[in-house]
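The complex appears here minus one protein chain, its other protein chains still in place.
The letters A, B and C name the chains in turn, as written, and every chain counts its residues from 1.
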Amino acid sequence: MRTAIVSRAIDPAALLREVESHGSGASILFVGTVRDVNDGRPVEGLEYKAYDAMAERELAAIAAEAAARFGTERIVVEHRTGRLALGETSVAIAVSHAHRGAAYEASRCIIEELKRRLPVWKREEYADGTREWVDPARARAEAGR
Amino acid sequence: MRTAIVSRAIDPAALLREVESHGSGASILFVGTVRDVNDGRPVEGLEYKAYDAMAERELAAIAAEAAARFGTERIVVEHRTGRLALGETSVAIAVSHAHRGAAYEASRCIIEELKRRLPVWKREEYADGTREWVDPARARAEAGR
Amino acid sequence: MTVTALLFASYAEALGAPSVELALAPGAKVSDAIARLRAMPGGGMLPERPVVAVNLAYARLDAVLGAGDELAVIPPVAGG
Partner (left out) sequence: MTVTALLFASYAEALGAPSVELALAPGAKVSDAIARLRAMPGGGMLPERPVVAVNLAYARLDAVLGAGDELAVIPPVAGG
């Protein structure tokens, strides 16, 4: 199990290799990338800012909780901070498990918990030159979701 | 969208790159590997045999159904045949979607359908020199699952 | 009419061949072909109602076969 808040590029394939083992039947790699459109506005780039010391702790706790709940130690998670260009990876989650159902559930659980409680903020930069800290709950409400 | 039954090694990271795009927020890569133990018996290697012409058709149909149901054309699936060593990849499924929920569901749907209907058979080779065609339903029944 | 029956995995081993040419009466159904295969040496291990495909698509046992059809008898699949 390994988790990290990183300020360099994430190599998702390396995370996958890190969790794979001969004992594992199923591996799931989740990769989040910077989208070119968010809630209808063209995005040109963005910046992630973390409360680093707490984010490291929360991310480790999220992985440890998933490990205990789903029964695998083979979990590696990296979340990037700093400026990212379109298409770059902001988060990667690799999970291996003997059984695919548990692998999917552990992967999903980690990304949902991460989005709920990891102290990380995102400032999007739009084509019109403006930039704005994203509030996912408000964005969902405005989109009527 | 691309699907293939292949007799060479699968490169899961290449599948992931193939589905990623600036428009996609979430990518899921599922990788199935040869386990060293199956139902308690040590496995030394195995062979996948496919009804190739039908397997190609079924795999394309499975991906097309998932594409229509979950709303993404960014799906690439490869299933390997022939002899595989421990730890080698037997199947890889890459899905990209603007929304992570749909990406997870499409990925899961594809592996479940593939296991249900892809005309592929697996012969495991055990440490004691014996080998046997695997019947997943019987193996589950014998394990009391 | 002649129908080609394809056999795979444990079924091919039981009958000792990956395919068998079957001479069937016009209008014969898949189930008639299965009965013929089960009467062959080693054919007894085929289920009475196996999963089958005709011309690369899953089919029912009461499907009517045509001359030159490719009938595949599908053992329990184990992909993934």
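Everything that follows uses one rule, which is that a contact is a pair of C-beta atoms (placed from the backbone, for glycine too) under 8 Å apart; a residue touches a chain by one contact, two chains touch by 3 or more.
Predicted model, so just to flag it, every value in this text is computed and none were measured.
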item: Displayed chains contacting the withheld chain; value: A
item: Sole residue of A:27, A:90 or A:107 that reaches the chain not shown, by the stated touch rule; value: A:90
item: Omitted-chain contact residue, chosen from A:48, A:70 or A:104; value: A:48
item: Contacting the left-out chain in the complete assembly, out of A:2, A:41 or A:115; value: A:115
item: For chain A, residues in touch with the removed chain; value: 32, 48-51, 53-55, 57, 79, 90-91, 111, 114-123, 133-138
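Quick note on the criterion: only the chains that are shown with their structure count from here on.
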item: Distance-to-centre winner among chains (Cα means, whole assembly as reference); value: B
item: Between chain A and chain C, centroid-to-centroid distance (C-alpha), Å; value: 49
item: Whole-Å gap separating chain B and chain C, where each centre is the average of the chain's CA atoms; value: 26
item: Chain C, residues touching no fewer than two other chains; value: 80
item: Residues within chain A bordering two or more other chains; value: 100
